[in-house]
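Heads up, one of the protein chains got dropped from this complex, but the rest are sitting where they should.
Letters are used for the chains, namely A, B and C, taken in the order the chains are written, and counting of residues starts over at 1 for each.
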Amino acid sequence: MITFITRRLFFQTVPSLFLIVTVAFFLIRLAPGGPFASEKSISPEVLKQLNTHYGLDKPILVQYTDYLKNVVRGDLGPSFKYPGRNVTELIAEAFPVSLELGVYALLFAILAGIGAGLLAASKPGGARDYLSTILSTSGICIPSFVLGPLLVLLFGLKLGLVNVSGWSSASDRILPSLSLGMVYVAYIARLTRGGLLETMVQDYIRTARAKGIPESTVMIKHALRGALLPVVSFLGPAAAGLITGSFVVETIFSIPGLGRFFVTAAFNRDYTMIMGTVIFYAIVIIFFNTLVDITQALLDPRLRSKLNEKA
Amino acid sequence: MVILDVRNISTTFKLRGTTLRAVNDVSFGLQKGETLGIVGESGSGKTVLCHSIMQLLPRPPADISGSALFGLQDLVSCSSKDIRNIRGNRISMVFQDPQAAFNPYLRICDQLIEPLLYHRRLSRRTAMDKVLSILEETGIPDPARRCRCYPHEFSGGMLQRAMIAMALITHPEILIADEPTTALDVTIQMQILQLLKSLQRQLSMSVIFITHNLGIVAGFCDRVLVMYAGQILESASGDDLFLHTAHPYTKALIRSVPSLHVNSGELYSIEGKPPDLTKEIKGCPFAPRCTYAQGECTEEDAAAGLVGVSHFTSCRRVLKGEISL
Amino acid sequence: MNYASRFFLLPVLCFFLISFHINCTSRTSPVDSGIKTGTLHFGNQTEPQDLDPQIVTGVPEFHILEALFEGLVILDPRTLEPLPGAARSWDITSDGLIYTFHLRSSARWSNGDPVKASDFLFSFQRILSPALGAEYAYMLYGIKNAREFNTSEISDFSRVGVSAPDDTTLVINLGKPVPYFLSLVAHHSWFPVHPATILKHGKIDTRGSAWTRPGNLIGNGPFKLTDWEVNRIISVEKNPFYWDSSEIKLSKIHFFPLENNMTEERAFRTGQLHITANLPPQKIAWYRENRPEVLRIDPYLGTYYYLVNVNKKPLDNVNVRRALSLAIDRKSLTDNLLKGGQIPAVCFTPPNAGGYSFEPTVRFDTTEARRLLAEAGYGPSNPFPSVTLLYNTSESHHLIAQAVQQMWKKYLGIDVVLLNQEWKVYLSSTQEKNYDIARMGWISDYDDPNSFLDMWVTGGGNNRTGWSNSAYDSLIELASITNNKEIRFGHFRKAESILLSELPVIPVYFYTNVYLLHPSVKGWEPNLLNIHNYKFISLE
Partner (left out) sequence: MKKPEPDNIAGNSLWKDATRRFTANRLAMAGLIILSVLVILCILAPLVAPWSVDVQNLSLGASAPGPGHLLGTDILGRDLFSRILYGGQISFAVGLCATLVSVLIGVSWGAVAGWAGGRTDAVMMRIVDMAYAFPFTIFVIILMVFFERSLLLLFAAIGAVEWLTMARIVRGQVMSLKSREFIDAAKGLGLSNTRIIIRHVLPNIAGPVIVYATLTVPAVMLLEAFLSFLGLGVQPPASSWGILIREGAEAMEEYPWLLIFPGTVLSITLFSLNFVGDGLRDAFDPRSSKE
């Protein structure tokens, strides 16, 4: 297992990061409108000074190699939009917030999703199945920019239970996590239900029942593990999506996370900030994908012995 | 002494408007210590019968009538809690394909230990000792190491041994073995059968042995039921079945066993297809394929009668003595 | 089985109940507690770029800088007349070229250092230093040789027309008269910075050093910076060293970067804010009806208009441009769509800009519009070619564009294609004149018509229409060297009438500032520049 992880780190992570950096670097420069374009026109002299200051007057290949060198040194450069800050600092400040939000949302999605999936699969075609399918599907139908304000209206304005925005008290975590995680509840519930139905007809479930063990144990111990494999492979992208896709929720609830930086950086053409977030998100995503592969191997011994053979 | 008294079991599946009669009015009794074979082609209802008795069929769509008295309890109608206390405890099962019947995601020991944990409420430690000793008994070398393996790391024969060990770990009164050797090599088959036999003697339990292989039945079973299209066509002691065959279907089955002794060039096979179970069957279900059949076989209700001591047949022509097989 | 799903669903429920429970224990709203403690909760749109007055350009930044720094003059919150700020008084020579500011000897930086005239010199040198890349450096171009220094034509700062004969006297020499000079001086680009602090964290022209961080930042304003958490909050508290600190009634101000105006409105409604930056248009009616006491609609010195690319056919025809302008029912737009008290534009410069108002010229007249279009040669036999209306992504722009599209179709039979571009793309499209008609807005930084009219001179940086008129250019030039208000305004009037008959820009409406203000906030006066000096504000 350890060899597997190290192999992955050195032979896959580094090259793919390098590729991402390269593609992103040049693609960003292709987008029209530079970082200093503004509604009130800037004098050409000032523009020239700004370009010199940030090294944008150099040939693009030189900029590229300079940037690579800095990144290897761990320096992501100064933000163009926020001149007093550098990108590393901004990410370090904002990411923990997005991570926290993402983790809560994922936790909620996993618990509610698997729960709903179990409920639905316990009696396929029954009332519970339809109820939980309808509830979880409505999670997909209602985008976060609708769900967020709706929840705020209900719990924040009508009932006055929570703050309508902000990120200071513990209760400030609830509504954003719900709004963000809701979409994934449906996905996880459906994958769980599908996986369970698939598993419940396997011979080994009959064996387990023939042993006379309680039905709930059959479900959780015997069926769920196999049924969760598709869920687990979905969790990688889901986790990445939750952590990187929190822009809307962060805006609605005014949460100081990285998602806002990422999207506004793209619109501001804050080159260094975009590159910084791209690299950072890439690492996050690769991390989660590796985590998923490991989890899958932990769940499926057959896969594990394959990995061990390879390593 | 009859420890399992099965009476008039009928199992139907209602599926989107069609009704499928998988088991049709089957009755039999299982003696203590007896080995009862149930023989028939695939789809004859043997497996469904056993699953019906053990409440392993989802209801609906399955609809089961009749009774199966085990002691004072009717297995067919008892509560799910009661049947759970019987399953894997007093009645155990062994399934056909061990690779599929073991949960691929759990260690062998974790699966073997379950009946003890749930029925005997033993601590993990003592239960584990029992698991190791029964694995030893079933002939698995180095059980302490092997039982920590996953099913895919076992060979088929080994797995089936483990499966038997799992079934017998609670010393059940009845073992239902559903084609336990079908998926295995011939040499392994024999080893498994011998294992079963010796363990049966040791534990003095009754065995219901489901198979489509008449060859196995011959040496292994005290009594044999021959099933076809969900019905019992003939029931006899192992010897009687071969020596005094009393149903054309049994006869055909025996003939279709490839034999080393007979050098006739071609293998025998029964012509035609089994009947469509979604349609009502009138008369003898085998009649359309039976070389002895006459008009009355399909026109009148099926017959039933004895041709010897506890030798039952449903063939009216045999009963009437019109044909001898 | 039930057990199995409970295993997963119960924790979710528990989480809910517990967190709600924690929160249910007594809550007083920040607004109410703020009134007691004198803490103002301020909805401030976005995270500021920085707190360096010589680098930032946005309105939210200005709202914070106003608390931290004080310019030579401040503006009267109601009339926008210059009032003494860091300078206690000033003299102006009769030709309007030399301004002598007398600084307060009692003025102090927030660390106790005296504010000296040389600090201002340092600050001016800093913003004009080419390497700093200050976008607002041009605000100081009125100073003699300032432009030359900023564009590296001269490198000796002593040649720039500013001097400090002693610690409390600052002399500014203008190249030519700037009648609205004092209004300019109140702008944040003229704010002084603390030289020792700047030099501690870098050179005079280092862009983006750490001097603006809490703990580092030294200002001369009524408040000092205590806390800055990115995208969360910026807090300032009363600066005891401020010369007039006894007059300051607020003890603290919290600035919240609430980008989404819906979020901001909800925060106001639940008592988290005293002031919002905006109010979504669809909410105006409700507030007008139910809570008129908190709804504020202030006039604003800004114009919403359509840029026309006069180099493109058929828009090169002046009659076509006139027809397009005549076919916009501006009143319907402001009354039915915007609903925020916006004024239908009757000319280009908003009314009362520095005392200047142009007579109503722009009309809504569909018959005349059709006549002009026919005169331009378009009609059933020669259908009008399809033109594109470009706007940047925003809810109100796209509503207005769709309404205008309909008006042109209905009244002129013209098919207009809408093109919605992301902000930077839109900017580059307009800059490169890669458009037919484009939505634009202009909000002035100072209270003078010059701000609206000098951008249409030939080759002006903001003149992205390709329009050029030598008579117009010379009128603007004449106005810029005239010190007499009436003569100056006369030149502007002539220029504006040329602009409105040529119509390279089609004015649509004049902005208003629509926001919510809690009744406990006192001294918050409406004014054209949306400048509210916290000195005059209190909470009761």
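One rule holds for everything that comes next: a contact is a pair of C-beta atoms (placed from the backbone, for glycine too) under 8 Å apart; a residue touches a chain by one contact, two chains touch by 3 or more.
Note that this is a predicted model, so its numbers are computed, not measured.
Asks: Out of A:Tyr67, A:Phe155 or A:Phe234, which is the one that touches the chain we can't see?
Replies: In the full complex, the listed residue that touches the missing chain is A:Phe234.
Asks: Thinking of the whole complex, not just what is shown, which of A:Lys81, A:Arg128 or A:Arg190 touches the missing chain?
Replies: A:Arg190
Asks: Just to verify: which one of A:Pro149, A:Gly166 or A:Gly181 makes contact with the chain not shown?
Replies: A:Pro149
Asks: Just the residue numbers, please: which parts of subunit C touch the chain that's not shown?
Replies: Considering the whole complex, subunit C reaches the absent chain at 262, 280, 282-283, 285-286, 329, 332-333, 335-337, 392-393, 395, 398-399, 401-403, 405-406, 409, 417-422, 425.
Asks: Which subunit A residues would touch the chain omitted from the figure, given the whole complex?
Replies: That gives, for subunit A, the contact residues 12, 15-16, 19-20, 23-24, 27-28, 30-32, 124-125, 129, 133-134, 137-138, 140-143, 145-146, 149-150, 153, 183, 186-187, 190-191, 194, 197-198, 201, 206, 229-230, 233-234, 236-237, 240, 248, 262-263, 266, 274, 277-278, 281-282, 285-286, 289, 296, 300, 302-303, 306, 310.
Keep in mind that, in the parts below, only the chains that are shown with their structure count from here on.
Asks: Between A-C and A-B, which chain pair is linked by the larger number of C-beta contacts?
Replies: A-C
Asks: Taking each chain's centre as the mean of its CA atoms, how far is subunit B from subunit C in angstrom?
Replies: About 87 Å, centre to centre.
Asks: Using mean CA coordinates as chain centres, what's the gap between subunit A and subunit C in Å?
Replies: Each chain's C-alpha centroid was found; their separation is 37 Å.
Asks: Taking each residue of subunit A in turn, which ones touch at least two of the other chains?
Replies: Only 215 qualify.
Asks: Multi-chain contacts in subunit B: which residues touch at least two other chains?
Replies: Correct list: empty.
Asks: What residues of subunit B sit close enough to touch subunit A in their complex?
Replies: Within the complex, subunit B contacts subunit A at residues 54, 56, 80, 83-89, 92-93, 95, 97, 100-106, 111, 114-115, 118-119, 150, 152-153, 163, 166.
Asks: Please output the residues of subunit A touching subunit C within their complex, sorted ascending.
Replies: 31-34, 36-43, 45-46, 49-50, 53, 78, 81-85, 90, 93-94, 108, 111-112, 114-116, 118-119, 122-123, 149, 152, 155-157, 160-167, 169-171, 173-174, 215-216, 219-220, 224, 251-257, 260-261, 267-269
Asks: In their complex, what parts of subunit C are in touch with subunit A?
Replies: Result: residues 1-9, 11-12, 15-16, 19-20, 22-24, 27, 47, 49-52, 55, 57, 130-135, 137-138, 150-152, 207-210, 212-213, 229-232, 256-260, 262-263, 266-267, 269-270, 272, 422-429, 431, 440-441, 461-462 of subunit C touch subunit A.
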